Each structure stands twice: as C-alpha cells, then as structure tokens.
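Omission of a single protein chain aside, the complex is shown with its protein chains in their original locations.
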Amino acid sequence: MAELPNTEERLTPDTFLRGLWEENPVFVMLLGMCPVLAVTSTTINALAMGLATTFVLVSSSLLVSLLRSWIPKQVRIASYIVIIATFVTIVDYAIQAISLELYAALGAFIQLIVANCVILGRAEAYASKQRIMTTLVNSLGMGAGFTLALLSLGGVREILGNGTILGISIFPADFQPWIVMILPPGGFFVLGGWLLLFNWLRLRKERKEAEQIGVTAHAR
Amino acid sequence: MTLEAQIQTQPPSTPAWAMLRTLGGIAMISGLLVALVYQVTLPIIAENQRVLTEQAVFRVLPGAVSKRDFVINGAGGLEPASEGASGELVYGGYDASGVLLGVALTGSAQGYAGPVNVMFAYDPACACIIGSKVLNSNETPGFGDKLDLDPAFLANFAALDARLNAEGTALANEIVTVKHGTKAQPWEIDGISGATISSNAMGRAANNAAQRAVPAIQRDLAWLMQQK
Partner (left out) sequence: MDKGIEIRTSPHLKRVISVDKIMRTVVLALLPICAFAVYQFGLSALLLLLTTTGVAMWTEWFFARLSGKGNTLADWSVVITGLLLGLTLPPGFPLWMAAVAAFVGVALGKALFGGLGYNVMNPALVGRAFVQAAFPVAITTWTPAFAPGRFMELIPSTLTLPFMQPNPVKDWVAGLHLDGWSGATPLAIQKFQHIEAPIADAFSGMIAGSAGETSALLILICGLWLAWQRMLDWRIPVSVLAGAALMALPFWLMDSGHYPSPWFVLSSGGLMLAAWFMASDMVASPVTARGVVIYGLFIGSLTVIIRLFGGLVEGVMYAILLGNALGPLISSWTQPRVYGTSKKS
C-alpha cells in the first residue's frame, strides 16, 4: 500500500523503554489483567508467568513481523492466533518439563496466555507493521514491563501474605501473615495500590510540565 | 449490491490462494514446532511425574526405597500397572530388603474451595492408615493448610482403623471426621476446630480411598508381598 505514509519506526532506546513505563501493559494500558490478578500470589509464580508471557510475546511478534508481507489482511487475526497458540503450547510443555509443581501452581493460566490481549495487541498494532529488529526490541520491552508489573504485585503479596520473598523468610518466625494478600482480593488491593501510585506519579509529572510551559510562556 | 459498492470492494480483494498459502504455511510451521517440542519434552515430563509420585509415596511411607505401581482391575484384585492395564493406581512401597512397608492410595473429596486430593499410606499388617499427605488443594491458607501441618491433626493418621468387614468387600467401619475433641473410635478423625469443612473433606477422601483400594489390597496381599 504505497499511498499510506511510512509507519516504520526507527530503532531508539524509547522503542524498548516505552513498554517499561510509558505504555506499560499492566499499569498504563490495563491489559492482561487475568494473569496479573490470578497468579501473583508468590514472586516465583509471578516471575514464571512473566517470563512465559515474554517468551510467547517475543517469538510470536518476531514471526508475525517476519511474515508480515505474506499475511493477507482478511486472515490476519486467524494467522496471529495460530502463531501465538503454537508458542503457548511450546511454553506449556517447557514448563511441565522444568517443574510440575510450578505447572500446577500456574494452572490454566499458561494456556490462557493465548488469550492475553497484550500479545495479540502487539501483533496487530506493532509487529504487523514494523521491521524485525524494532519488533524484537519493542516486544522485549513490553515483556519486561509485563514481568516487572507481575513481580511488583507478586513481591508485595508474598512479603505481606507469607513473610517471604522468593520463598526465603525475611521476617522473624512469629511474623503474622496477612492472609488476605494471598487470596484473590489481595490481588485487587495491591493492583489498586500500584495503579494509585502510577497515576499519582503521572499526574504530578504532567502538572510539573504544565507549570513549566506556563513559566516559559510567561517569561516571553 | 449496487455498482458503486462493487467498485469499492473490488480493489483490495486478495486471491484465495494467497490466504490458503498463508494459513497453510503457518499451520505447517506451527505443527512442526509443536511436534518437535512435544517429542523433546515427553520423556522429561514423564520422568518429572514419576519423581513427584515417588517423593509423595516415600514421604507417606517413611523408610521405603522402591515403589511399584499397581492398578485395581475389574475383578477387584491388583495387577501390575502396564500399558494395557487400566484402573485406579495404588503404589506399593518396599524397603531395601524388599519387604512391603505399605501401600499408598490416593483419595479425593470436595473441600471448602474445590477438591482436596490426598495420598494415604495403608499398612496391611495393622489394617490401618498410617500417614497422609495432601497432594493439592485450594483450601484457605492459615486454615485449610493445617491438614498437612497441624501435628494434632496428623496424629489422627498414625493408626487410623481401616479394617474390612467379614466379607472383605468394604470397610467394617466408615472412616468419618468428627467434631474436634469428640474422637472416640479408632476409625474416627478428630476434626480441626475452625477448619471443619476441610477436615471433613479429609475424612471423606480417606474413606473413598480406603473403600475402593483396601478390599483389593487385602485380597491379593500375599502376591503383593512377594513383589518388590
């Protein structure tokens, strides 16, 4: 489609960093909430889920980007889903091979990665239009952002809910665990807390910028 | 369809063969990848599964160093687990000199939040259950996990009576969980106050497991003891 403007992005540090902060899939775009709430009761589960999702995200984005001129518009969603499902199946087997206990803890949420909107969103909005290198860097950034978000939830929930971090006890023996934190409501509470913090930081930054503009305008 | 609409829809039409080519190609890549990974991981997963079961069996039967799998066959007896045999699995635990220490049974019952799957150790010599380990459950942390941690509750499974009736078809007394502090019979489980539903589930799981497996174990006990 020659008449469309060239949308290909140049590779900059921002290509990676955007996923971590500005367009963080969890804290800013609020995508993929299902695993965020469900499997973050411990840090190790959160980490495993984050890495699994990142792997699927990166490999499927790469393949989509590679095949992007081959995939006709009419069948693109079907193609993306088949590609994503392939990598999810691979991850599923890989986790079973690594640890069955981890597999039991993550449960159905591994298979559900296929329905994670972060991944389909990346394939549709980014990988299908961009070159392989930028796609790789961008999806790595998004995956890192997603993993970071899961870890920040999992960390808080495990510390308060169990008194441990990565299974290592960090409190004296008679620490009182906050049981609510490892139950589903704890996921909502902690997510709400993080969203509050992120929005507050964002608003403060925007206000500062607005003030800056006001000051310079005034100086003129 | 009007002429205008036809003109508008015509230009972007993609030839059908291109769609078929893409979908077919992607499906082929996908199939290849999945088949490859499946082949590579299959033996590792099977080994993981075996190790996990073995650990659980050795945990409920302390002292056991080898395990043999048996299935309860249609005739109500035991036979070695093999490709062709189907039925519920029980695991015989043997010590270093090949003496049968006990048989591990699995049972399941509905708990407070989903099924509670438990492995029990059955000792044919005393006709009682001598150990338990919760394989998986979703019980509330702090309450439900007492099933596996509370020493007072675990003491119930030191010698839980699981004798057969005279005909050898079922337990002489159903294993039941009773209210905390009211255990009077050797086949009763003293419940945990505050985790009543979870401890009741444990009792039902024990009863389910024993009712199914113990008659078969007792029937083929002599044969079972010769295996190792």
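As written, the chain order gives the labels A and B, with residue 1 at the start of each chain.
Operating definition for what follows: a contact is a pair of C-beta atoms (placed from the backbone, for glycine too) under 8 Å apart; a residue touches a chain by one contact, two chains touch by 3 or more.
Fair warning: this is a prediction, and the values are worked out from it, not measured in the lab.
Peer 1: Tell me which of A:Trp21, A:Phe175 or A:Trp194 is the one touching the absent chain.
Peer 2: That would be A:Phe175, which touches the missing chain.
Peer 1: Residues on chain A that touch the omitted chain in the whole complex?
Peer 2: The list for chain A reads 171-172, 174-176, 178-181, 183, 185, 189, 196.
Convention: only the chains that are shown with their structure count from here on.
Peer 1: Calculate how many whole Å lie between the centre of chain A and the centre of chain B, each centre taken as the average of the chain's C-alpha atoms.
Peer 2: 34
Peer 1: Note which residues of chain A are touching chain B in the complex, please.
Peer 2: 63, 67, 70-75, 78-79, 82-83, 85-87, 89-90, 93-94, 96-97, 99-101, 104, 161, 177, 179, 182-183
Peer 1: Which of the residues in chain B come into contact with chain A in the complex?
Peer 2: Residues 12, 14, 18-19, 21-23, 25-27, 29-30, 33-34, 37-38, 41, 44-45, 48-49, 52, 136, 140-142.
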